[in-house]
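Report on the following structure.
The complex is shown incomplete by one protein chain, all other protein chains being positioned as in the whole.
Take a look at subunit A:
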Amino acid sequence: MNALAPSVALDTAAARVMLRARDITKSFGPHLVLSGVSLDVKRGEVVCIIGPSGSGKSTFLRCLNFLEVPDAGGVWVDGERVACQEIDGVLWELPARVFARQRASIGMVFQRFNLFSNLTAEENVSLALRLVKRLPRSEARDIARAVLASVGLERFIHHRPSQLSGGQQQRVAIARAVAMEPKVLLFDEPTSALDPELVHEVLSVMTGLAGTGMTMVVVTHEIGFAREVSDRVVFMDGGGIVEQGVSGEVLANPSEPRTKAFLSKIK
């Protein structure tokens, strides 16, 4: 392939950037949801995106792995352009096979878990290991069991999603994403659909994951998690980033009035 445009060239200083989003723009019909959002996430960094509903934070996250196709802008993971390739000055979509393979390196955890309801917990985790990574069945099963054990679910490997609590389902969903050894892990409000007493078990798994050096982008309303675990907090409103910075500072002393107003409401 040929060189990237100079404005987004990955220089040596930026080589530590694991995820790069540039000028992501997205409209649904006449409604502009994202107006040119850019974000760099360093290797091993944990970034929390907060903001009122309708601010575009979930849409932005879904644009990062092209579950929503942005109208403009670009996404790079570990220096590789996501879903697109430039050939002789023309932007083409990647071949479906290559794109699918690439998506396996961008893990995603959904608000509503989206576990495969026809499969057991173990099968949920091992499916892509077999089908995408082409591992033999026994090896995929061993990895699945190990990852499920790491989220504390070794006793539930043969349970179906309907037999698990919300918190357990979300931990299986995290295990399913982690098993693929993604370069970056995206969380779309992972605790918003949980009963309050189950939030903690999911957050503690995520905290453990952050400790392993996983690069994470987390859309969340859990300010406590943002303060204690994330390296950086990004506040979005009206389809753009209003303010960002070291989590402790932004959350304690927001400089923008809109951030102040939002934080005062949810505390």
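Remarks
Rule of thumb we're sticking to: a contact is a pair of C-beta atoms (placed from the backbone, for glycine too) under 8 Å apart; a residue touches a chain by one contact, two chains touch by 3 or more; residues count from 1.
The rule is short, and it goes like this: contacts and distances are computed from a predicted model.
A chain of the complex is left out here; the name its UniProt entry carries, from "ABC transporter ATP-binding protein", "Electron transfer flavoprotein small subunit", "3-isopropylmalate dehydratase large subunit" or "Glutamate/aspartate import permease protein GltK", is "Glutamate/aspartate import permease protein GltK". From the set A:127, A:223 or A:263, the residue in touch with the chain omitted from the display is A:127, counting the whole complex. Across A:37, A:106, A:121 or A:251, the residue that sits in touch with the chain not pictured is A:106. The chain that is not drawn here is touched, among residues A:118, A:212 or A:264, by A:118. As for the chain not pictured, it touches subunit A at residues 65, 67, 96-97, 100-108, 110, 112, 114-118, 127-128, 131-132, 173, 176-177, 180.
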